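Sharing a structure below in C-alpha cells format, with a few things to ask.
Removed from the display is one protein chain of the complex; every other protein chain stays in position.
Every chain is named by a letter (A and B) in the order it is written, and numbering of its residues begins at 1.
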Amino acid sequence: MRIEDPALLTVGGTYVADLRAPELDGAAYVTYVRSTIAHAEITSVDLTEARSAPGVLGVFAAADLDLDRLPSASPILPDAMRRPMLATGRVRFVGEPVVAIVSERPEQGVDAADLVWIDYEPLPAVVDPTEAARDEVLVHPDAGTNVAMDIAGRTGDELFEGCELVVRAEMVNQRLAAVPLEVRSAASAWVDGRIWQWSSTQHAHGVRDSLAEVYGMDPAAVRVIAPDVGGGFGAKIGSTPEEVLLPWLARQVGRPVRWTETRSENMVGMGHGRGQHQTVEIGGRRDGRVEAYRLTVLQDGGAYPSMGSVLPFLTRMMAPGTYDIARVDVAARSVATNTTSTVAYRGAGRPEATAAIERAMDLFAAEAGLDPAEVRRRNVIPADAFPHTTAMGVTYDIGDYEQALDLVLDAAGYEDLRAEQARRRAADEQVQLGIGVSLYVEVTAGPRAGSEHARVVVESDGSATVYTGSSSHGQGHHTAFTSLVSERLGIAPERITIVHGDTDQVERGAGTMGSRSLQLGGSAIHEAAGEVIERALPIAARLLDTDVHEIRFDPTTGRFSGPDGSAAAGVGWVEVAGTSQFDGAPLAAAVDFTAESPTYPFGAHVAVVDVDTETGRVVLRRHIAVDDAGRILNPLLAEGQRHGGIAQGAAQALLEEVCFDEDGNPVTSNLADYAVISAAELPSFELVDMETPTPINPLGAKGIGESGTIGSTPAVQSAVVDALAHLGVRHVDMPATPERVWRAIRAAQT
Amino acid sequence: MQISITVNGRERTSEVEPRTLLVHHIRDELGLTGTNVGCDTTSCGACTVLLDGESVKSCTLLAVQADGESITTIEGLADGEKLHPVQAAFREHHGLQCGFCTPGMVMAAVSLLAEQPDPTEHDVREGLEGNLCRCTGYHNIVRAVLAAAEGSQA
Partner (left out) sequence: MIPLAFEYERADSAEAAIAALARHGDEAKLLAGGHSLLPLMKLRLAAPAVIVDIGRLSDLSYVRDEGAHLAIGALTRHHDLATSDLLAAEAPLLRHAAGQVGDPQVRHRGTIGGSVVHGDPASDLPAVLLAMRASVVVRGPGGERTIAADDLFTGFLETTVGPDELLTEIKVPKTAGAGWSFQKLARRSQDWAIVGVALQLGDQPGIGLVNMAPQPTRAVDAEAALSAGASPSEVGRSASAEGDPSADLNASVEYRRHLAGVLVGRAVAEAQGS
C-alpha cells in the first residue's frame, strides 16, 4: 500500500490551488485573455474599460512588458520562433494569451476579461503541416520558413533494391491532449527579494532555471516548489508564458498572485502531444523477412515550436523497433502551424516510432499473405544478440523479444482467437473479431546517458531524510523510494521522509519524465544510502572500539556490530548519526548517479476487439500485455503504471484526437468534445510478468511509465484493421471512430 | 444571499453571490479543498460530492441550490481515523495515483454502491462513466469498488 494514499483519500492532496502558504496571504488572481483567432495582426488593444472594472488591480498587454521571450525548449530550434510572454504584434494560435488581468477575486478577472477590446486583422491560417511545409503562409515571417527542424534522409530508392515486396503507406499519428486531471496552476510571491513560485510541474528545477533566465536572476534567487501535482504525462515538463509571467505581475501589483486555468483554456493553452504525419515504406522477401525500412516524418510543431518539434529525434532513434532490419532510413521535419504548440506526451516520440513500424509489419505481413505474429517472429532481434546495435546506431542493452511475443500469444490464447475469428468470418457475422499484436522496444532515461541527484541524511534520532531531484506527480515516489532506503538502511518506513520538488531543499534535479525516476533517481538514492553506510562504518568502529574492517552492518535491523557478531552488543543509527552530528557533521551523503547509457524496456501486447461492421463501432474486449522493465521493485506501482499507459494508448487508438477546423479554430477545446476514455470503454487488463534485469544500473531497473502506452496503441489499432482484413481493409487511421471504420469498410468494398 | 448547508454533518451558514458554484463555495468559502475542479463542462466528475446521499457534480449546482440541504465531501467520509470501506478499498487496491480525481471518484463509488450494493464489473464501469481518471486506466479503481462491495456484503 502506498504512503501517499491516506491523505489523498481523506482530505485530498495539496495541489497548487489548495495551498494556504502564508507567503500567499492576500494573493490576487490572474486571468488571461486569449486570442480567439488563429492567425492575425493585432491592430489595437483597448484596456481602458477593463482597468476600471471592479476589483481590477492591473491589466497588461505585450507593450507593457519588459521581459524577454520564453527560453527555447532546444538550441536547435530557430530563435525567430521563440515565444513572447504575451502575443506581440500578431497572434499565432487560438488560445494564445494576449492580455493579463490581475484582480482581487477570480470572478472579477473573468468579468473584466469581457471588457478587453482587441481588434484583429485576420491573416490566412496554416493548420495542416503538409501545407505549412510549402512555406506559402509563414507563421514566423522573420524565420523565413515554417521549418523548425530538419533531419535529412540518407538514401534514395536504392534502399529497397533487391526486395521482392515493397509496401508503402501514409498514416497519421494524431494530435492528442495530455489531460492531466489537474490543469496548469501556479502561484508566485516575492519573498525577501527572491521569487517563490509554486508550480504544478514535473520538473521544479527546470521551472527555476527558466524563471532565473527570464528575470536575469541567479537560480539561487528563485525558489520553485512543486506541491502535489495532479498528473502531467509530459505536458507539464516545460515552462509556459502564463506561469513565467506571474512574478512580473506580482511585482506590478505588489502582491502575491495565483493562477489556475480552466479546462477550456488548458485544452488550447497547454501543449499537445504526438501530431506526426508518417510515410512508411517496408521491403523484403516473400518469406516474411524484412530487409529495408524507411520512415518519413512530418511533425506538427504548432505555433511556437517547442519540445514536440525535437521529438522526431527519438522517433528516428527507435524507428526499427524490435526488428533486425539491415537497411533503415529516417527523414524527419518539424514545421510551425497556427495551432497550439506540441510538447512531450506519454511516450514522446517513441509511440510514434512503434506505431509506424508495427503498422508497417502488419502491411508487410498482409502483402506476403503471412500471419502478422509469425512475420514478427521471423524478424525480431534474437535474444543472444544483446547488446545489439541497430541500423540507426543505437545500442539496446538487453532483451528477449521472441519470448515476450510467445508469452503474450500464449496468454491471449492466440490460436483460439484466430479460430473464433475464422468462425465469425465464415458465418459472415455482423460483429467481427479483431486480434492485434504489437511488439515494442523503447528508450527510457534517454536519449543520452541520464543523471539524477540524491542526498540521504540519517538524523541523530535515527530517522532518515531523502532529498531527490526526481519529482512525483502520481507515480508513488514516496512509497518506492522509502522502501528502497528502508531495505538498504534498516530504518522503518514511517521514519523516512522523502523531500522532492523544492529547489531550496534539493540542490539539483532533472525531474520526472522519460520513465527515468526509479532507474536514475532510485539508483542515486540507492548509492547515496550505500555511501551513508560507508561513512557510518568508521564511526561505528570507534563506538564499538574495534577495527572498521570488523564492523558488520545488518540492513534488516539497521544495526552495526563488532567481531562478536551480536547485534545487541552493537550500535544503531541513533548512536552513529548522533556521534557524527556531535563531531560536527550530519551523517549524510550526496550522489549524482549517471547511467552509462539509457535503458530499453520492451514488451508485446495483444488487443482483442469486436467491430460492428454495420455501424463501425469498436469495443475493446481484452488487452493482454507483457511489459519487461527489468527488475521490478514494487509490483503494485509497476502494474499501476502499465494499466494507465494501456488505457491512454487504447484511447489514442479508439477515441482521442485534437481537431481544428480549416481556419485553425479548435473544435475539441473542452472535455465534452475531447473524448477522454472512461471506465465504461475499457476492459480489465491482463498483465503477464517478465523481468530481464538491465546491467546499466545497480537496481537492474528500466523505466515503466510509458511502456503501456507505447505497446497498446498499435495493438489496438492493428486489431481494428485485423477485424476487417477479410473485407479488404488494410489500414484505418487513429482514432478508429465509428465513422472512420465504416468508411474504411465501404472503401474496401468498392 | 445567506445560505445554510449541512456539510459533513455540520451546519455552515454563509453569505454567497448567487452565481457562486457549489464547488467554489465548498473550496473557497468552506475551505474544504479535497473536492477538485477538473473541467468546466460537467464531464470529469472530479468535483463529485453527495447531496442528500446521492452523487452530484458540484460544478453544476449553484451554492444557493444547496441551501438547506445536506452534503458530504471526501473530508466527511471517514469515521475519525477509520476509513470508509470505499476509501480503504482504494488504498488496498492501488485505486489512485496522482489523487486528483480520487475524491470525486470515491464519492461516485459510494453513491453507486448505495444504489447497487452488489454490482457486476460492467455495472461498476458504467456507474463510473461520469468520472474521468487519467492515471490508473480504471483497472484498480474497478477492482477497489468491487472489493468494497464484496466487503460490505460479507
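Rule of thumb we're sticking to: a contact is a pair of C-beta atoms (placed from the backbone, for glycine too) under 8 Å apart; a residue touches a chain by one contact, two chains touch by 3 or more.
Since the model is a prediction, treat every value here as computed from it, not as a measurement.
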Discussion item. Can you list the shown chains that the omitted chain is in contact with?
Written reply: A, B
Response to the item:
Out of B:48, B:102 or B:136, the sole contact with the unshown chain comes from B:48
Response to the item:
Filtering B:26, B:112 or B:133 for touch with the omitted chain leaves B:112
Practice prompt. Name, in rising order, the residues on chain B that touch the hidden chain in the full complex.
Written response: 1, 17-19, 21, 24, 37, 40-43, 45, 48, 51, 54-57, 59-62, 64-65, 108, 111-112, 115, 126-127, 129-131
Worksheet entry | Residues of chain A (touch criterion as defined above) contacting the omitted chain | 106-107, 110-111, 114, 262-264, 614-615, 617, 655, 659, 667-668, 670, 672-673, 675, 677-678, 680-681, 737-739, 742-743
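The criterion applied here is as follows: only the chains that are shown with their structure count from here on.
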Worksheet item: How big is the gap, in whole Å, between where the Cα atoms of chain A centre and where those of chain B centre?
Response: 28
Worksheet item: Where on chain A does chain B make contact in their complex?
Response: 1-2, 4-6, 8-15, 17-18, 107, 178-183, 228-231, 233, 262-264, 473-476, 636-637, 639-640, 643-648, 670-672, 676, 678-680, 682, 684-685, 708
Worksheet item: For chain B, which residues count as touching chain A in their complex?
Response: 17, 19, 27, 33-44, 46, 74-75, 77-78, 83, 87, 90-92, 94, 96-103, 106, 121, 124-126, 128-143
